[in-house]
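A protein chain is absent from this complex, but the other protein chains hold their places.
Labels for the chains are A and B, by order of writing; each one numbers its residues from 1.
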Amino acid sequence: MTVPASWYLVLATLLFAIGGLGVLIRRNLIVMFMSIELMLNAVNLAFVALARQQHVMDGQVMVFFVMTVAAAEAAVGLAIILAVFRHRETVNADEVNLLRW
Amino acid sequence: MGIELLVAAVKALIAIGMLLNLAGILGWVERKGSALIQDRIGANRAAILGFAGAGLVNTLLADPIKFVTKEDVIPRGVDRLLHTLAPCVNLLPVIVAFAAVPFGDRLRIGERAINLQAVELNVGVLFILAMTSMGVYGVVLGGWASNNRLSLLGGIRGSAQMISYELAMGLSIVAVVMTFGSLDLQEIVRAQGHNIAGWLPGWGIFYQPVAFALLLIAGIAESKRAPFDLPEGESEIVAGYFTEYSGIKYLMFFMTDFAEIALVSALLTTFFFGGWQVPYLTSQGFAFPWGTTVELPHLLVVLLQVGSYMVKVFVFCWFQVLVRWTMPRLRYDQLMWFGWKVLLPVGIANLLVTAAVFLLLQG
Partner (left out) sequence: MSPLVFFLLAIPMVLFSLGVVLARSPVRSALSLVVALFLLAAMFFQLDAHMIAALQVIVYAGAIMVLFLFVIMLLNLQQEPVEAARPAQRAIAVAFSVLFVLSVGLAALRGLPALPGPGVEGAVAGAFGSTEALAERLFTRHLFAFEVTSVLLLVAIVGAVVVARRLGK
């Protein structure tokens, strides 16, 4: 019995929810960022599974682009976190609150 | 189904066996080779009843026993899990990368044709690049999990060096893939079986000399051997990122060094020196360009091919040992400058020229 594509979608949903939980619960900026990467990978899994089911390559091309954009975003995001750390000596999201009410 | 599994297991065991034995022998070769170059005798004390067995006693008995029986010191304040994990993470990708390297042509036993390559991957080249990328983690973790500022410095330097030279490696491999038209290493080796102009073996080095130089330099830098060994700089930061490791963990770091030498040698032979190809040897026997053919039984042909592979790998291992004890160490900024500002542009230029030549030859 082969695994139906819906199982992969359930797994992708689970990973996406865990990533979302990480963003909402954790206050450390870097861990929040890693949770975002986890969400992106969950989406990649969904794309690849559906591409396989539909036997169309465009799903994998989309994954290629998601990976590239994630790399670019990781580089810039980590640079920003470095800059924030230099100024505020912290990576706790609760303490970077200069512009908050 | 069972036979397939057995054949696959035996191939994997052979690949791992060749690698681990080579790594052990290289330890001995390094010590005696450096002694030869430095005009001294080298390690000659380990012997049983006065019989040193040409270094086998040292390699197989004395060295391993010494490392295994040493006390495993874990410094205070480190993350114990990471401290124990770092040597394993360092060693594993290098061993796994050997799964994609072919060590012989198809072996025909009865009606079964066994491809002498541990696993047939149609993206074999990418697999090897992926495994070298994973090798960075061992260095990073080794430096971090030591609770030692200098080790951390060595670890960060080492990993920055590795990811910089991975680019040059990737570019040279891409040039080779362009020339031979496949990502599967067995196909690349098979494509080097023809003769150029009737007499010259069609090996990669005649098609891509620049890529050969690039892979040689980048490979030596990737395994952090001299002249690129500042991360483990013996005269500067003790032992760099593996200062705080002793006993078996140190042995594993050391073995990674030799396994990477073997891996780089295997890549150089596979891409540029015909892998298991023997000049003028076809699957029926020798076919010399001046007309004589010598018929050879199939098993002998396969043995010759596997033997030629091992000889070529060993030659490159010896060459890397030679380079280590001949050249002075590069300073860190010189190292990074060389990787980014010399090797990377040369690699890209090589790609452009290769593509242009292909286009001209087609049109």
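One rule holds for everything that comes next: a residue touches a chain if its C-beta (ideal position, glycine included) is under 8 Å from a C-beta of that chain, and two chains touch if they have at least 3 such contacts.
For clarity, every value in this text was computed on a predicted model and none was experimentally measured.
From the set B:36, B:62, B:114 or B:152, the residue in touch with the chain omitted from the display is B:152, counting the whole complex. Touch with the chain omitted from the figure is made, among B:28, B:98, B:127 or B:272, by B:127.
Within the entire complex, the positions of subunit A that touch the omitted partner chain are 1-3, 5-11, 13-22, 24-28, 30-31, 33-35, 37-38, 41, 44-45, 48-52, 54-58, 60-61, 63-65, 67-76, 78-83, 85-86, 91-92, 94. Contact between subunit B and the unshown chain involves residues 79, 81-82, 121-123, 126-127, 129-130, 133-134, 136-137, 140-141, 143-144, 152, 155-156, 159, 163, 183.
Definition applied: only the chains that are shown with their structure count from here on.
Rounded to whole angstrom units, the spacing between the C-alpha centres of subunit A and subunit B is 35.
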